[in-house]
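Only a single protein chain was left out; the remaining protein chains are all shown in position.
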């Protein structure tokens, strides 16, 4: 039998900025646009004073801060170019709201270009 | 610039029994000892009134509740038999304290028998 | 008796004995496989291992479509072809190797490029299609044919040090166009001939394609539908991710589709993807 137990815990979270730690991965050739580095550990602030970060914001952050060349190979308009899959925690962003997907601390976001070779 | 923000959050956790939800997986032939089922979603209570669950307790729980035949193919003494790897959250239990590894809610524990075929 | 063995002859029982011993595969799985027909489009880097393992495993009828000739610069990864076939059609070379490892199954040679004019007719002769091609327009043409004919499609790709694998149009799952309604810009479509590929990477993906086709043909296990495998050879990392389901708005498999056999025959895939269906090989310039 489990011993009767009582747990009290309290948390206080406070801060002027909510810096979010994310892991971004690029594959299928997209890594060539960011110095051939596939895995990026980054800290991203919510944009325009919002209290949460959504994929739309992350995309423009990536374009500004990580993409070093040929940004048209990464984005088209305000979303990714055709042929790029976006995965948030190993799940297609189509299933979580695409550009409106909310991100949380320690999320893993993968951008991968579809391959055609064989 | 991020808007200045203040978050207050508090949590209250209380309970008479601490039922822990775990995912147990068997592979490399060990699934044959538990009705050929590879993945088991289980709820396990800490044993003997302890306030936490360690691998030693889980092993005896598995032996009692899941192993349907030939327990000597799963355990030897109070640990797994030679040739069985134990992984807690995709990590060899040798790296986390073996029988003394503490388990947490939603942990995934894999028991896999090493293969020799080719 | 013939019944308890599901029509397997003593020779078949001996040849496939390691399959028959498997409780979750067994005589029924093997009998299903022997009754099935699988088409492999492309006898290159992906097609080589896929064809070897499909022939060996006992698929009843195995078709091969390709129009290329074997070249020396294929040999580093296209392990089904031997040096003596250099300069000869890949289909002939691949068929000869398949027959040399299993003379008891039917091998069908389609020595022609896949086009809108022949795709439906060829595909309709098979239960399962394997996309082992190397260019974007072929991938759209193959997927569209599979949707129209209701065939599951095992799709693999490999380039550089990476590979990708999924099953399309299976059991209500998405088609290629559900994922990629718009073709990528041609500058994003690198081919092995342009960018290189480590030979064993298509080897791994092609074997995985054979496995998925065998699972579907034998009705054993859970095919990789609605999921995609992403393989990174350099770091030895593999992800299996959840992808979107069938799109109601898909132009080919969606609810209000107007895509018919006639439309497919008239569709200009080369213009759509801005790439030829049978690209000419580039010269190496070191």
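When the chains are written out, they are named A, B and C in that same order, and each has its own residue count from 1.
We take it that contacts are C-beta pairs under 8 Å (C-beta built on N, C-alpha and C of every residue); 3 or more make two chains touch, one makes a residue touch a chain.
These numbers were taken from a predicted model, which means no experiment stands behind them.
Colleague: Please work out which displayed chains the absent chain touches and list them by label.
Modeller: B, C
Colleague: Tell me which of C:148, C:201 or C:252 is the one touching the absent chain.
Modeller: Reading the full complex, the residue touching the unseen chain is C:201.
Colleague: Can you list where subunit B touches the absent chain?
Modeller: Looking at subunit B, the ones touching the missing chain are residues 27-29, 38, 72-73, 81-85, 87, 90-92, 94-95, 110, 112-118.
Colleague: Touching the absent chain: which residues on subunit C qualify?
Modeller: Looking at subunit C, the ones touching the missing chain are residues 5, 11, 13-22, 24-25, 27, 49, 52-53, 56-58, 72-73, 75-79, 81-84, 100-103, 160-161, 192-201, 203-204, 207-208, 210-212, 214-215, 220-224, 227, 229, 233-238, 240, 284, 286.
The working rule: only the chains that are shown with their structure count from here on.
Colleague: What whole-Å value do you get for the distance between subunit A and subunit B if each is reduced to the mean of its CA atoms?
Modeller: 31
Colleague: Could you please state the distance in Å, as a whole number, between where the Cα atoms of subunit B are centred and where those of subunit C are centred?
Modeller: That pair's centroid distance is 39 Å.
Colleague: Pull out every residue in subunit B that's touching 2 or more other chains.
Modeller: Correct list: empty.
Colleague: For subunit C, jot down the residues that touch at least 2 other chains.
Modeller: none
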